[in-house]
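One protein chain omitted, others in place.
What follows is chain A.
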């Protein structure tokens, strides 16, 4: 073989036998410490909102970054789950963990139905199919009786965890939300670094080759679609308990767009990028809220700058500098 590339290149890939690299362990530990004391520093509801969106973006990143599938309808699972969870809490009087569970499962089932149809198409057509179905979910939420139309489902009671521990107080709820979102993000990390994740990456990298090795790729695509929808649902269901509200905003197409923005801004296909992207976007919306419609303009400018300056997202660029996967 040619002698042109004999100089040792940086070893970007660790042997799989080592498990989670020290750097990732350290970052997760630091995050946990920061999140544990965060309610002292910032308004807990805001912090909970950030965590919910971080999980939403991370779930979306599983599909786009590792499945190579761009869904433009993830609001359907996020918002759909929030409606189901809010309904379960308010009308059926279920405790928060059961409401969140049923909301999450509903998102998974919705993901299975939509995903089974959408994965037959590729690229832009896949995105269009997911968007079309998400719009159907939106109009369902707008028209159906139990979703409350324009008002959504309001003043959802928070109830007590397992019927025992009241989570009416923001501080109490905060740690429940922390456990759920952090657990969800660790699960996503595991999915990416599992035998399933390995095949998923192979399909993303070279689909015909994966087929020729004997992998039935559509089944893997459907599985990752359902997993992503389910975890997006977990985020949405949790958010409905935080805000005691399920509203049309959560199922609107602009929510599907926002999660794309968060993921791209932070770095698609990275572990920590979506978390940072979600934090930036939510923080911006929160602190610039007084500027009204200008928030959208500023978001647009940031997105354009992000694409121009950090094509691989903030964490993506950082990861290249450090020559380490982040």
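Everything below uses one rule, namely that contacts are C-beta pairs under 8 Å (C-beta built on N, C-alpha and C of every residue); 3 or more make two chains touch, one makes a residue touch a chain; residues count from 1.
Heads up, the rule we're going with is that contacts and distances are computed from a predicted model.
Protein name for the hidden chain, per its UniProt entry and selected from "Dihydropteroate synthase", "Raffinose/stachyose/melibiose transport system permease protein", "Rieske family ferredoxin" or "Amino acid/amide ABC transporter ATP-binding protein 1, HAAT family": "Amino acid/amide ABC transporter ATP-binding protein 1, HAAT family". Per the touch definition above, the residue from A:46, A:215, A:243 or A:303 contacting the chain not shown is A:215.
Considering the whole complex, the residue from A:35, A:153 or A:199 that touches the absent chain is A:199.
Contact with the undisplayed chain is limited, among A:191, A:242 or A:318, to A:191.
The chain not displayed touches chain A at residues 1-2, 4-5, 9, 11-17, 19, 190-191, 193-199, 201-202, 205-206, 208-217, 219-220, 223, 227.
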